[in-house]
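Only one protein chain is missing; all other protein chains are in place.
Up next is chain A:
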Amino acid sequence: MSPPLLSAEEEGGQSNVSLVSSSPTMDCISQSGSGLKERNYLGLSDCSSVDSSAVSSLSEEKKNNLNLRATELRLGLPGSQSPERESELCLLKSGKLDEKPLFPLLPSKEGICLPSQKNVVSGNKRGFSDTMDGFSEVKSSMYTEGNWMFQTASDSEAPQSVGQGKFSGNSGMNVALSPRPSGAQPAIMKELPTKVLQQERPRGTNGTSHNPKTASNNNNSSAPAPKAQVVGWPPIRSFRKNSLATTSKNNDEVDGKPGPGALFVKVSMDGAPYLRKVDLRTYATYQELSTALEKMFSCFTLGQCGSQGAPGREMLSESKLRDLLHGSEYVLTYEDKDGDWMLVGDVPWEMFIDSCKRLKIMKGSDAIGLAPRAMEKSRNRN
């Protein structure tokens, strides 16, 4: 209910935002040692909230963008029409279009005549209907349910817009789904955390038509390729995923289909401040699991190493961690369905996945006595 906070943004006539001055107050994060770069993020005269004031505060830089947008979008402002474009908008609603307040970022200047300025400033609803009335009768007959052949945009921009959509390309966390087709660099694939690269899924039947987008993650062929999974997609709660996985596993014995779904279990490590979770279904062998865990927990063992006097080391390499793990400093254990703690590695992988409820990286000294029980148990099972 409260109006947007304006006081923080009124910085007088500053047109650039300098970051140089910002760092001393960042006591929550460590200082950047190298020189700080000035960045102009705003490019505007101010960053106040956009009410009606924004209409008049469009800066010079924005004009070019907006003019471009005017040609792209052509929302039926007087003097800017192309017939097809109008019909699309008209057909969003068969009758009069709802009147809308002028959207402040739309162009409000040369070449495009607004309805009278008062409509904008006073917040009166904009008369789209004023523009559309002349067309609506003609075009509304085109709007038939079911037979709707959607007009493709006639702009030169549009066909490329399919490909110009930016997909994820950030520092390695998520799998980029396709490269930008206009010759820009292919999808960036840094070393992915193991939880991202899931089992590949087969493409749907429409694969062949997605030419600009069909490049696989491995940057080869434009033929339909299996897609890797992305973290958190599709957006289904893990509870539901796990539940479906369990159900279909029970049904699978009859159907014989492969069981889908994730199987997340918690992984704790003695001395680590927080736990992790891994999806056991993304691994096929103990080795893969072990490697993944080493990567995940290497940062914790760093502290351990230091305190035990590893001379002058600040970085802990993975091989050192592996040595630590294999040198019986730590062992990997799991809690099974019966609530017992077992050593990982004794039973076949499939059986392990079936029964593992959680994982724990224990100190070797704490794990004494697990091994005999594990062997006994698997003997009893068989």
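The rule is simple: a contact is a pair of C-beta atoms (placed from the backbone, for glycine too) under 8 Å apart; a residue touches a chain by one contact, two chains touch by 3 or more; residues count from 1.
By definition in this document, contacts and distances are computed from a predicted model.
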Legend entry - Chain excluded from display, named as in UniProt, from "N-alpha-acetyltransferase 35, NatC auxiliary subunit", "Palmitoyltransferase", "F-box domain-containing protein" or "Snurportin-1": "F-box domain-containing protein"
Legend entry - Chain not shown, touching residues in chain A: 1-2, 4-6, 8-9, 17, 19, 22-23, 25-34, 36-37, 39, 41-44, 47-50, 54, 65, 69, 73, 88, 91-94, 98, 100, 103-105, 145-146, 148-150, 152-153, 158, 161-162, 164-168, 170-174, 177-178, 193, 195, 198-199, 201-206, 209-210, 213, 227, 229-241, 243-244, 247-248, 250-251, 260-261, 264, 266, 273-277, 295-296, 299, 339
